[in-house]
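One structure, as structure tokens, below. Some questions next.
Left out: one protein chain. Kept in place: all the others.
Up next, chain A:
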């Protein structure tokens, strides 16, 4: 290993004791981060009463499919999962495309009012989303979009955070010379964007895509407001319905549902985590 290893020398070389302390603290933190997932799975695979075991039950049981059967009786679980998949994918594709376009324009073009417009974009980050819930609901009602996927997809098609994110990344990683060279060779503006800029910034696009996918997938407030009909429910609303029944909470059932609902995201995340973390820790949000 090189002695000039960049990050390990930053705070000087800690001694053996602090190294052990670091590891212990990090591992404890990691355990705290992961334990609730494990606990979710423990309850999902055990009998109804397992949640209330004293001392707490910590072993995995064999009741998962029994529990999950009750989920299927009480809800259109897979339909809701499919709805979430559809809505999240549509929003994500759109957000990545439009935010990259806008971020590229803000990073690489000079045009009148550019700075003012960018400040406007940033300012929208500070407006509480709930502030606009009521009128947006009314707009949706006027458009007859209540209880449709359009109500979830269209308002979310582009957002300020994504534009900010892409602009930061593009301004450091796409060289203006390349763009000019492309223009001189006769390529149109969009062609330059597509063939020259896009290949360089895919890590940032992947990161934005995953962050956005997770946000939409996990969104609870807005779907709760606009979705009325059971068959349109996204997975979060379907989950909430499972525990709003009166006859005591069936935690085995609920956890088998939440665990199954978490798996698609876990897969997406673990599959892309390399690009994702790379996109998060390089380039982006640098001043």
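General observations
In this section, a residue touches a chain if its C-beta (ideal position, glycine included) is under 8 Å from a C-beta of that chain, and two chains touch if they have at least 3 such contacts; residues count from 1.
To be clear about the criterion, contacts and distances are computed from a predicted model.
In the listed set "NADH-quinone oxidoreductase subunit NuoF", "ATP synthase subunit a", "Cytochrome C biogenesis protein" or "PepSY-associated TM helix domain protein", the entry agreeing with the UniProt name of the missing subunit chain is "Cytochrome C biogenesis protein". Counting the whole complex, the residues of chain A in touch with the unshown chain are 1, 5-12, 14, 18-19, 22-23, 25-26, 29-30, 32-34, 36-37, 39-40, 43, 51-52, 54-56, 98-99, 101-102, 104-106, 108-112, 114, 117, 121, 124-136, 138-139, 154-155, 157-160, 163, 176, 179-180, 183-184, 189-190, 193, 214, 217-218, 220-221, 225, 235-236, 239-240, 243-244, 246, 249, 251, 254-255, 258, 261-262, 265-266, 269-270, 273-274, 277, 280-282, 284-287.
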